[in-house]
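There's a structure below that I have some questions on.
Note that one protein chain is taken out, while the other chains of the complex remain in position.
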Amino acid sequence: MSSPESPRIIGSLADLPDSARGAAHLVWWGNLGFMLIEGTGFVLAVGCYLFLSSASAAWPPAGDPLPSLWWSSIFTLALIASEIPNLWVKRRSGEHDAAAVRLGVLAMTAIGLILLFLRACEIAALQPSWHQDAYASVMWMLVILHSSHIVTDWGDTLVQALWLHTHQIGDDQFADVEDNCNYWTFVVVAWLPLYAVIYWLPRFA
Amino acid sequence: MTQKGHLAFLLPLASCAGAQTPLAPAGDQAAGQYSLLLLMLWVCGILYMLVLGFLAMGLWRLRRGAPAGNEPTLETPSDAVLGKTLWIWAAIIVVGLLLLAGASFLLERRLAAAEAREALLVRVSGHQWWWRIAYRDPRNGSWIETANELHLPVGTTARIELGSADVIHSFWVPNVAGKMDVIPGRANAIDVTPRRIGWFRGQCAEFCGLQHAKMAFDVKVETPAQFAGWLALQARPAPAPEDAAALRGMEIVTRGACAMCHSVRGTSARGRPGPDLTHVASRRMIAAGTLAMNRGNLQGWIAQPQALKPGTLMLPVTLEPRDANAVAQYLGQLK
Partner (left out) sequence: MTATAAGPGDSRAAQLRQTWRDPPGLWGFLTTVDHKRIAARYIVTTLFLLFLAGMLAMDMRLQLSAPGLHRMDPQLYNESFSLHGSTMLFLVSVPVMEAMALWLVPLMLGQRNMAFPRLAAFSYWLYLGGVLMLWLPHAVNITPDLGWFEYPPLSGPAYSPGHRADIWAQMITFTEVAALAASVNVAMTILKLRPPGMTLAKMPLFLWAMLVASLMTIFALPAVMLATSMLIADRLVSTHFFSPSGGGDALLFQHLFWFFGHPEVYIIFVPAVGFVSAIVETFARRPIFGYAAMVLSVLAIGILAFGLWVHHMFAVGLPRLGNDFYTAASMTIALPAGIQIFCWIATIWGGRPRLATPMLWVIGFIITFVIGGLSGVMTASAPLDLQLTDTYFIVAHFHYVLVGGAIFPLLGAFCYWYPKATGRLMSEKLGTLAFALIVGGFNLGFFPMHILGLWGMPRRVYTYPAGMGWGTLNLVATIGSAVAVVGGLVFVANALWSFWYGRRVGADPWGGPTLEWAARSPPPPHNFDLVLCVDSLTPLWKKELTAFDGLALDRREMLVTTVMEAEPIYRQNSVGPSIWPLMSALAVTLLFVGSIFTPWALVWGAVPVAIALTFWFWPTRARASTGPLGRRR
């Protein structure tokens, strides 16, 4: 068959909406793609931790202290608590409540700052230093890997807050806020197994 | 299937095979691998012929019958038959795979079973780019060290413990057995059971840096009596120099730079970074299979190691021509 005739037009798409939210929205899927990539990274990093721990006679190796629970647990609790405002922002943006969204994103930026501070305290308490041995190296790797996600998401939220306060919010931006909230949830959920592995596994294994 | 029957199939290949090939097995392990290879070649060869035949007939059909029209067909009546054939094809593949996986599994068992027959313990450690070899003396349990030449008694299963001094290497004597990697921080070992007397060649099979290409070694499979004699010789300290030149050579070796890196048992040379030279002249090759052992090569090697094996970790030591001659004279007597 040679090239086709011009197609017959059977309808118009002009009546379709020009944006969507949740899983209907294109960007939601892009976000999902990157969460899959990073999630795989986390899983593999935990895999490295377990691999090294299973190859070692004592874990932590003789002479290394157990990881300190104090700041890490405060951080973890605060991180979990941040889900409450986060989910609230997500719901508000689903309802296109511009005022609430502006406030909520700003609040999340402030909360992020507090969490970064707590994370800094946690890192300051990490013992021993990463160049001590493989145990320390892999522990630091997990913490740094997760911290980099907090930093990026915090930067993202900050820029978003600035934008939201200076511009009129359209449907697509509400969808963006939702995606940012989803990403934060991902950052929170990803930490829980890491916390368990870094801080509790050496105590039980 | 017998070994002989297969041999005809691979004869043109195997006849050219030298002292470093899995196609001329001289040990239990290599023989098992060789049989498995032949089975594989048969199964895969038949399947390949089936694919080619099917493709050729498909193309042939079109040459005879098909009209040259360009219109696509959407009805495809032959698909029912092809659909059934697909099932048959899938079944053939499954049977083929079961056969091959089963045979591999059995061979793996056989390789593992050799552990029960270990009668000799050898330690081989990989260095950039040569091999340190040590035997446990069956009489007193002490270790007898040599380098770059492995001797094995025929019909005895030897356990070869593999260690690395630096990076990853791989121990491979294809005529006798497959490879085993030599990994720092890991205690690997391989069992070998040679069955044929002769000289074979082994080579490092894992890329280990600049001179990975020249990290070979000789393997001599001999009768247990010959082996015992050889080992007793290796256990002895170095022979005393026979003439004045050699005496001078010994002084240079033991007092000079050489002793930093080399040991000559029975003298004050106790360096560890390089190969043991106590009986270096009893070996067939020097510098990990790079040069044949003779006076000329010894002297050349001492003068210009970097020219003969660029990058080797043996540093050139500047010697007067007369001294170089003396050193070579001495080393040449270290049988």
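Each chain gets a letter, A and B, in the order it is written, and its residues are counted from 1.
What we mean here is this: contacts are C-beta pairs under 8 Å (C-beta built on N, C-alpha and C of every residue); 3 or more make two chains touch, one makes a residue touch a chain.
Quick caveat, the model's predicted, so the values are computed rather than measured.
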Candidates A:Leu26, A:Ala120, A:Leu192 or A:Ala205 - the one touching the absent chain: A:Leu26
Chain A residues that touch the omitted chain in the full complex: 1-20, 24-26, 29-30, 33-34, 36-38, 40-41, 44-45, 48, 51-52, 55-56, 61, 102, 130-138, 140-141, 151, 155, 159, 163, 165-170, 172-173, 176
Which parts of chain B face the unshown chain closely enough to count as touching? 13, 16-18, 20-23, 30, 32-33, 36-37, 40-41, 44, 47-48, 51-52, 54-55, 57-59, 61-62, 66-67, 69-74, 76, 78-79, 82-83, 85-86, 89-90, 93-94, 96-97, 100-101, 103-105, 107-108, 111-112, 128, 166-168, 170, 172, 174, 177-181, 183-186, 188-189, 201, 203-213, 289, 310-311
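Just so we're on the same page, only the chains that are shown with their structure count from here on.
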Separation of the C-alpha centres, chain A versus chain B, in whole Å, is 51
